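On to subunit A.
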Amino acid sequence: MNTLNRQKRDQNEEIDFSKAEEILDAYEGVHGALIPVLQKIQAAYGYLQEPVINLVAERMNMNASEIVGVATFYAQFHLQPRGVHIIKVCCGTACHVKGAPKIVEKFSAELDVPVGSTTKDKLFTLEEVACLGACSLAPVAMIDEDVHGKLAPDNVTQVIQKTK
Partner candidate 1 sequence: MINLIIDNKNITVPRGTDIFLAAKNNGIYIPGLCYHPKLSQYGGCRLCMVEVTERGRTRHKFSCAQPVSEGMQVKTKTPEIIKYTKSVMEYLLAHHPLDCPTCDKSGECGLQDITHDLKLSKGRFKTVRMNKPMRRDNPLLEFNANRCILCGRCVKLCKDVEGVGAIDFQNRGINTIIGTAFDKPLDCSFCGGCLSVCPTGSWQDRTFKFRARHWELKKTTSICPYCAVGCTIETNTKDNTVLKITSNDARGMNEGNLCIKGRFGHDFVHSDKRIKTPLIKKNGVLSPVSWDDAIGYVAKRFREIKNVYGGKAIGGIGSEKCTNEDNYVFQKFCRMVLETNNIDNLSNMKSPLLNTLIHKSIVHGFTSTTSLKKIEKADTLFFVGADVTEAHPVIGTLARKAIRLNKADLIIANLRNVRFDSIAKNDIRLIHKLGTQAPLINALIKTIIDEKLVDLKRVEKATDGLRELKSLLKTFTIKKASQITGVSEETIRKASALVAKPGNCYIVCGKDIEEDPSGPDTIKALMNLCALINTASSLKTDAGKISLVFSRLNNNSQGANDMGVVPDFFPGYLDIDDQSNRKRFEKSWDTKLSDTIRKGTAFNLIDLALKKKLKAMFVMGENPIVNFPNGKTVKEAFRQLEFIVVQDTFLTETAQLADVVFPTATFAEKEGTYTNMAMEVQRLNIAIPPVCNARQDWQILCDIAKKMGVTLFYESSKEILDEIENTVPIFSGIYYERLIRQSFNWVTAHKLKSRKYKFEILNPKSVTVKKKRDYPFLLLTGPSLHHLGSFSRNSNSLVSVASECFVEVNRKDAQQMNIHDGDEVLIESIQDSMKLKAKVTKKLPENMIFIPEDYEWVHVNVLRDNVYTKVKLSKA
Partner candidate 2 sequence: MTPCGSGGQDALIQERKFKMIKPLLQGLALTLKYFIRPSQVVTMQYPEERWTPYPRFRGLHELQRDQNGKEKCVACGLCSTVCPSECIHIVSAENAQGERYSEVYEIDMLRCIFCGYCQEVCPEDAIFLKQEYELASSEGTGFIYGKERLLAPLKKHK
């Protein structure tokens, strides 16, 4: 636990706040600009880190609780680091019927991560989504922008390898 904390602190020291400051300067004195600010910061840093959120709170004269409240409400904001590739496995009705839970299970086992988190090598983030709108291809998964349809637990490994 101690080493983890130290790691965290080391990370904090490395954070370059200049990008965040720049974004915040642009929105100086604008009321109700939290969401665009967070979007830009996420675009710049990949995810919303605690020290950056604290900076936003200080600069926008808000409490960090409110900011995290907004960030955790919208699915588009992430408080955890994200992988290079995002795997979205569809768990909509059609995919569910066609065995999506097994696909998710397989992905999870193959990457050795629970759903909603990132692999240790920061390469993949595994997510469940409601519907990708490709029910004809069910069960379907999306890796970054590529749609992989008619998946079976057996070809999951292949799909991952292809992306790598």
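Heads up, the rule we're going with is that a contact is a pair of C-beta atoms (placed from the backbone, for glycine too) under 8 Å apart; a residue touches a chain by one contact, two chains touch by 3 or more; residues count from 1.
The candidate set was assembled so that all candidates are chains of the complex that A comes from, given by their letters.
Since we're looking at a predicted model, the values are computed, not measured.
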Touch assignment for subunit A within the complex, options 1 or 2: 1
Interfacial residue positions of subunit A with respect to candidate 1 in the complex: 31, 50, 53, 57, 61-69, 72-73
